[in-house]
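Next up is a structure, given as structure tokens.
Missing here: one protein chain of the complex. Every other protein chain is in place.
Up next is chain A:
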Amino acid sequence: MNTPILTVSELGVGFVQYAGGLRTRTVPGITGLDLEVREGEILAVLGASGSGKTLLAQAILGILPHNAHVTGEIRYRGERLTAARRRRTLGREISYIPQSVTNLDPLMPVGGQVRIGLDPKTAEQEQRRLFARYGLADEAARLYPFELSGGMLRRVLFATGVRDTVRLVIADEPTPGLHAEAVAEVLRHLRELAADGAAVLLITHDILSAVTVAERVAVMNGGRLVTVESASAFTGEGDGLGHPFARELWRALPQNRFSAGGVEWRW
């Protein structure tokens, strides 16, 4: 069996809020979450907005807001992921592919953005290689983000996130708002990363993307991981799905029953 790259145990994230005067209350974000992603595996994390899936990514990357309170343990390749360890590994071994292309710097040519963090001696060469890998023309390196189409910007985002040294990729909602061909391309790139041995954590609300690309699908609801299902169980009426919430999600798709919480579509 492949070695675990990321192990999350009993993770809790809460937010401290002022409830009038000096009284504080803690609003729970994530409660008691356990998961593991292994080398070469894509694990999808599915959930509604507000289910805590982006908090999970932020907790792993150590970029939660200041009022967040984290409990439990996050291990990367067997060792606790501390602040010092994050400094050494983020961007080199742990890569983050953000949701929106607006995460690119609008005032910097895209080639330069891909070269950030690369060894200056070989950066130019490496950036060309990454551009070739993602089907971007060499000349595009001199262009600014506004001069590229949405699909090309997605590829640039991948090029900024991918390094030879990457062992863990966290992709946060990489597909919404894209048409079918662009989605297929994003998924193909994720599959390539896993084939190269990286562990991929794909955070999404897009069920169909999740089940085409991942082997296992973790389903979150209300800050809890309610079930981990095999991707192959998301088929037909979803009778093979173990947890009722996973079934409900699957049946709510317009291509399935389009039912909402057990209420059938009748129009």
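Going forward, a contact is a pair of C-beta atoms (placed from the backbone, for glycine too) under 8 Å apart; a residue touches a chain by one contact, two chains touch by 3 or more; residues count from 1.
One rule holds in what follows: contacts and distances are computed from a predicted model.
Per its UniProt entry, the chain excluded from the display bears the name "Peptide ABC transporter ATP-binding protein", taken from "NADH-quinone oxidoreductase subunit J", "Response regulator transcription factor", "Glutamate synthase (NADPH) GltB1 subunit" or "Peptide ABC transporter ATP-binding protein". One of A:R23, A:H66, A:K121 or A:H179 touches the chain omitted from the figure, and that residue is A:H179. From the options A:R38, A:H205, A:R224 or A:H243, the residue with contact to the chain not on display is A:H205.
Listed for chain A, the residues touching the missing chain in the whole complex are 46-51, 146-150, 152, 176-180, 182, 205, 207, 248-250, 252-255, 258-261, 263, 265, 267.
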